[in-house]
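This is the structure I want to talk about, given as structure tokens.
Complex shown without one protein chain; remaining protein chains in place.
Chains here go by letter, A and B, matching the order in which they are written, and residues are numbered from 1 within each.
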Amino acid sequence: MKSIFLYLKLILSIGLIFFFFGQNFLPGQPVAQLGQHQLVKEKSSNESVKPGPVNLKEKTAILVFLGWMWLVIAILIYLLIQKIREVDRLYEIKYYDVSSHGQEK
Amino acid sequence: MPKQSFREWLETRLGWGQIVNFLQKKEVPRHKHTLWYYTGSAILIFLVIQIITGFMLLLYYKPTLEKAYQSVTQIMTEVSYGWVIRSLHHWSATLMIAFVFIHLLSLWILKAYRPPRELTWMSGVILLFLTLAFGFTGYLLPWDELSLAATKVGTEIPSTIPLIGRWVTQLLRGGADVTGDTLTRFFGLHVSILPLSLILVLGFHLYLIQKHGMSVPLREEKQNRPLPSYPFWPNFILRESVFWLILLGSLITLSLFLPRGLGQPADLMAPAPVGVRPEWYFLFLFQTLKLFPATILGIPGDTIAILLVMVAVGLFFFLPLLDTDPAGRKGKVITWAAVAFIVYAVVMSLWSVL
Partner (left out) sequence: MKLKDSLFTRRKFLNTLIGGWLTALGATIIQPVIKFIFPPYREPEEVILPAADYELPGPNSFKTFPWGSKPGILKRNDDGSLTAFVAVCTHLDCNVTYLPEQRKFYCACHDGWYDENGINIAGPPPRPLRRLDVIVEGEKIIIRRKGESA
């Protein structure tokens, strides 16, 4: 029983880590942008170094990244709410008073 | 089996079970205003993000007259995700200061500074000024037109204080004018002196909060019945972590959609650019100073303004000692003063923008 969850945890963690390291979701800042910056540097606007995505690909990458991030946050919040329900129930039945400490990790 | 025994191995050496035990016994009262307890830890989250992104920016930033602007440009154009990290540092600072204001004002209105928590309030006010000092010194570091002009104005203001004013300005600037020396000075303050001071005062502040527990609003206290509560660990922490996740997501979203830009490089000889304005958290002060006439009864208006601000700061700092009768009429007046201050700050800020 215990080992099933251990495996599940391992697979989830390792799988997800590889998934996100392998894929470049956010655009790297290409050195080629330097040239563009020099163009902007000629006094055209008040901001001489324009931050942010430079092309459509980077813009989409940012949107994909944000979409994924909020999805993970939403799932985590859902799980945390479940967890809160559980610990509140444990508190109400005075679980913490009788059990040994350090159980709840 | 090995996992369990490793946990036990650590436990015998560290004894962290005691801390968990202590935190489980620490009760957080539940009432209508429990929500305001979350603002403190929100500040801490942003502080942690500031420290991390600050260390990262330090890898590439060069605090000298010749290199400062160039190195920030390099961070934003060459370094991978450099603009994201700088933008995070900016937005995290903004949100941190916003939460410091919300935290202090909510505690002012809830009167959480009632005995025995006077020193908690005072250390909190010191933390507010340290945070503002972080904002002020950090603003200069990119060394662009606007940051130079804002720093000139900002460091000139203390010079109107009678007797010591000139001396304070020179101390801040490292000379008679804002120069490369000012930049180096502000850098030292921003990355060394202020962080160390902040951690010391913050440690004191958190210790006091641990010692006295969470303050309960007057109205709840008066009802003389035991309030429902839950343990700090894990019930309250879990609730807080939901809030932290939302804050983290919002911070990243803001940083990516509204990235922080960089203006023209600062030129010590150039005239001030149009639209010099401090960061939003100084706007109400900026507007207040603007409104004062040049002279009042022969005294320079600036001097009167700065003295008034200093008196206000003093009153703010000693608020717990002034509010001797929180439940009575005087207490009500002080609560309304908080509301009046909020209205004043918002109106003044909007006025200076529009």
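The criterion applied here is as follows: contacts are C-beta pairs under 8 Å (C-beta built on N, C-alpha and C of every residue); 3 or more make two chains touch, one makes a residue touch a chain.
This one's a predicted model, so the numbers in the text were calculated from it and none came from an experiment.
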item: Left-out chain, listing which of the shown chains it touches; value: A, B
item: Option from B:Val28, B:Ile45, B:Ala68 or B:Val84 whose C-beta touches the chain left out; value: B:Val84
item: Chain not shown, touching residues in subunit B; value: 52, 56, 59-60, 78-82, 84-85, 252
item: Those residues of subunit A which, in the complete complex, touch the missing chain; value: 1-2, 4-5, 8-9, 12-13, 16-17, 20-21, 25-26, 28-29, 31, 65, 68-69, 72-73, 75-76, 79-80, 82-83, 86, 105
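We take it that only the chains that are shown with their structure count from here on.
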item: Subunit A-subunit B separation of Cα centroids, rounded to whole Å; value: 26
item: Subunit B - residues contacting subunit A, complex; value: 3, 11, 16-17, 20-21, 24, 72-73, 76-84, 86-87, 144, 230-231, 233-235, 238-239, 241-242, 245-246, 248-249, 252-253, 256, 259-265, 273
item: Subunit A - residues contacting subunit B, complex; value: 6, 26, 28-29, 31, 33-34, 37, 43, 46-52, 62, 65-66, 69-70, 73, 76-77, 80-81, 83-84, 87-88, 91, 96, 101-102, 104
